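Worksheet: the structure to be examined is printed underneath.
The complex is shown incomplete by one protein chain, all other protein chains being positioned as in the whole.
Up next, chain A:
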């Protein structure tokens, strides 16, 4: 690769600009403010904890639904649960997500999933299951708050729910109870996938927030570079 004179001048100009803006980069202003790093780490930890918690809850709930939903090889096509936020994404797309979009998608997904989960809790027949679901909802609410905290620390605004798009847990008249169970199954499965994805998201974010050149780049990018 050969560098031309124009390129050298461009690189020099870019470097000067970076140096000019360095005092304004929050990541480098470490005079007492630990930055978003700890809260990202906490969010990551909470995600892993919820993963573990959901594993137990899903087992209980799927047994409550009965076979075939609690069978390990039950893997129906995801046709009914269209309203659920989808966690699966193409790897290239996932890699190309910027932090704001990444966090926004997480926040929106958990907002919807939490709402569905509360509906699930209302339908549960046994007190023990209701207790477990309520406990998980509380934890998920905590995760949502944690993500909001990270977004606020990074200066991202929280996504505003559109009026009238609040998901409800009211099966339509054509919706059979069997399909409702299928939706419950997919809700838990999607939640599990989201927690797995979030762990990866926050891990990626955590690495980015480390005090390195990458962190500088990140912050510069965040400030519009």
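Heads up, the rule we're going with is that a contact is a pair of C-beta atoms (placed from the backbone, for glycine too) under 8 Å apart; a residue touches a chain by one contact, two chains touch by 3 or more; residues count from 1.
In the analysis below, contacts and distances are computed from a predicted model.
**Q** Not counting the visible chains, the remaining one has a UniProt entry; which protein name from "Protein MAK16 homolog", "Oncostatin-M-specific receptor subunit beta", "Histidine-containing phosphotransfer protein" or "Large ribosomal subunit protein bL19m" does it give?
**A** The record names the chain that does not appear here as "Oncostatin-M-specific receptor subunit beta".
**Q** Pick out which of A:44, A:69 or A:202 touches the chain that's been left out of the picture.
**A** Spelled out, the listed residue whose C-beta touches the missing chain is A:69.
**Q** With respect to the chain omitted from the figure, which of A:56, A:176 or A:210 is a touching residue?
**A** Of the listed residues, the one touching the omitted chain is A:176.
**Q** In the full complex, which residues of chain A touch the absent chain?
**A** Residue positions of chain A that touch the missing chain: 64-69, 71, 76-77, 79-80, 123, 125-126, 176-179, 181-182.
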